[in-house]
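One protein chain is absent from this view; the other protein chains keep their places.
For chain A:
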Amino acid sequence: MSINRNLIQNFPFHLVEISPWPLLVSFTLLNMAIGGVMYMHGYPYGGAILSLGFALTASAMALWFKDIVAEATYLGCHTTQVQKGLTIGVVLFIISEVFAFLSVFWAFFHSSLSPAIEIGGVWPPQGITALDPFAIPLLNTILLLSSGAFVTYGHHALIQGNREGAILGTLLTIVLAVIFTCLQYYEYSEAAFTFSDSVYGSAFYASTGLHGFHVIIGTIFIAVAFIRLINYHLTNSHHQGFEAAILYWHMVDVIWLFLFIAVYYWGG
């Protein structure tokens, strides 16, 4: 068990080893994309290829992230300098997600600020009953804001070295996130209008649907951090994955606030 002298480096950066996962993920994504197109256009086996592509993409991503966890937690590759670089990367990624949401918000405001005469010149269009913003959407707002408070508690408890507090805070964050998703599913099922009900339906479900998708991703992100927390991967001063998950979750929360004000309240 000797350390090979050629592994010693006099620089703080992480030169990653050759890995098959990026190429595999790109192929599984292509698989999922082709399956999606086939399914929506009615080609045979489209649904099967889409499901297969999704399962393979999730597995390939898991294998890639598993390697990152090994490099970070067990191999010590994530020096302070590497952590700084990763933080910049996470922030840039979140900014890119914000731009994605900007596009759906643009679409919403384009159609709603000056409603076309074909839909009655009003927003919501004639014949559409919008959802009451001060019912379930309000509860969802309180749920997301509370989940942000709980995750802040968990994060600072981790920095303090308080294991019970960190676990409790993070667990309750996940619980509230799941309740949010269930309530949104209920709203989607009970709404009087569908995705195909004029540009209102398109704008509403595209924006809230994209947001809901990100809520699910964010919940999984925090859940992974939670599992790592339980398994003693995180220290009080080094928990980049957890911090990235928290930043992502705050982004999701802020976007919901914009959605609530613009799409639910003003647009209702």
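Note that contacts are C-beta pairs under 8 Å (C-beta built on N, C-alpha and C of every residue); 3 or more make two chains touch, one makes a residue touch a chain; residues count from 1.
What we mean here is this: contacts and distances are computed from a predicted model.
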(request) Pick, from "Glyceronephosphate O-acyltransferase", "Mitochondrial cytochrome c oxidase subunit VIa", "ALA-interacting subunit" or "AP complex subunit sigma", the protein name that UniProt gives for the chain of this complex that is not shown. (result) "Mitochondrial cytochrome c oxidase subunit VIa"
(message) Out of A:N4, A:S114 or A:S237, which residue would touch the omitted chain in the full complex?
(response) A:S237
(message) So one chain is hidden, and I want to know which residue out of A:F108, A:W123, A:Y153 or A:Y264 touches that hidden chain in the complete assembly.
(response) A:Y153
(message) Among A:F27, A:F65 or A:F195, exactly one should touch the missing chain; which is it?
(response) A:F195
(message) In the complete complex, the non-displayed chain touches which residues of chain A?
(response) 10, 12, 39-40, 42, 46-47, 79, 81, 118-119, 125-128, 132, 134-136, 138-139, 142-143, 145-146, 149-150, 152-153, 156-157, 159-162, 165, 169, 172, 176, 188-192, 194-199, 236-237
